[in-house]
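One chain of protein is taken out of this complex; the other chains stay put.
The block that comes next holds chain A.
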Amino acid sequence: MMARAVLIALALAFSVLFIVLPVAAIFTRAFADGPGAWIAAVTEPETLAAIRLTVLTALIVVPVNIVFGLAAAWAIARFRFPGRRALLVLIEVPFAISPIIAGLCFLLVYGAYGPVGGALQPLGIQLMFNLTGIVLVSLFVTCPFVMREVLPALSVSGEDEEHAALTLGASGWQVFRLVTLPNITWPLVYGAILATARAIGEFGAVSVVSGAIRGQTMTLPLQIELLYNDYNTTAAFAAATVLALLALVTLVLRGIVDAIQPARGATP
């Protein structure tokens, strides 16, 4: 009884100290100079541009992730091929590598002095320090999410249902759409939400390849750091509330998915 109370108190204290307080502090500080100052700060053109860039990046990155995550999970779950285990490990690399190192790697390969970037330079194609660079590194850091969520569900659902659909005359596409996809819908949505949250919040990798051109290649996390370093504290925290709100939206979505997702193994 005693132990239970202590554990609950510890958990609560930890959550308040390390999760609730910091988030609350962002909002308190952002509104310290009144709502007018907050509105002025978040409607400032540079901040608006940063919001736009961040959302645009997520809108490009997440669909690409869904397609490739599905393809990778499908290949790993359904086929035995040389390099399958390597692929399984390789796809986890972005989780293991520090994002800033990932950014540097991309710069080395795709930058103007790298093998790929250098080859494209004469054609007038620049990959780094613009939207392309930001999208590329965001893809890198978010690529495991969809695959990791989908793979277990795909492995559990097994091949029998797909084989049954084939013998009943379904085409490959019909098998995927009518049989496979419904079995992995929720893990897929879940993975997409996690990838979105990460794409929106990514700082380290993006900071290396963005080039930090104000109003053009600054994503929201970069913009917040910039404002903060300029001693523009109110604006920095106001922008931070926008990012926090975007994150909260994904959290709420996650909660909704958890609530309406039918219990694993059961049928609606």
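Throughout what follows, contacts are C-beta pairs under 8 Å (C-beta built on N, C-alpha and C of every residue); 3 or more make two chains touch, one makes a residue touch a chain; residues count from 1.
Operating definition for what follows: contacts and distances are computed from a predicted model.
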Identity of the absent chain, which is to be given by its UniProt protein name, from "HTH araC/xylS-type domain-containing protein", "4-azaleucine resistance probable transporter AzlC", "Carbon monoxide dehydrogenase small chain" or "Sulfate transport system ATP-binding protein": "Sulfate transport system ATP-binding protein"
Hidden partner chain, touching residue among A:151, A:165, A:206 or A:235: A:165
Absent-chain interface as seen on chain A, which is shown: 158, 160-161, 163-171, 174, 178-179, 182-183, 266-268
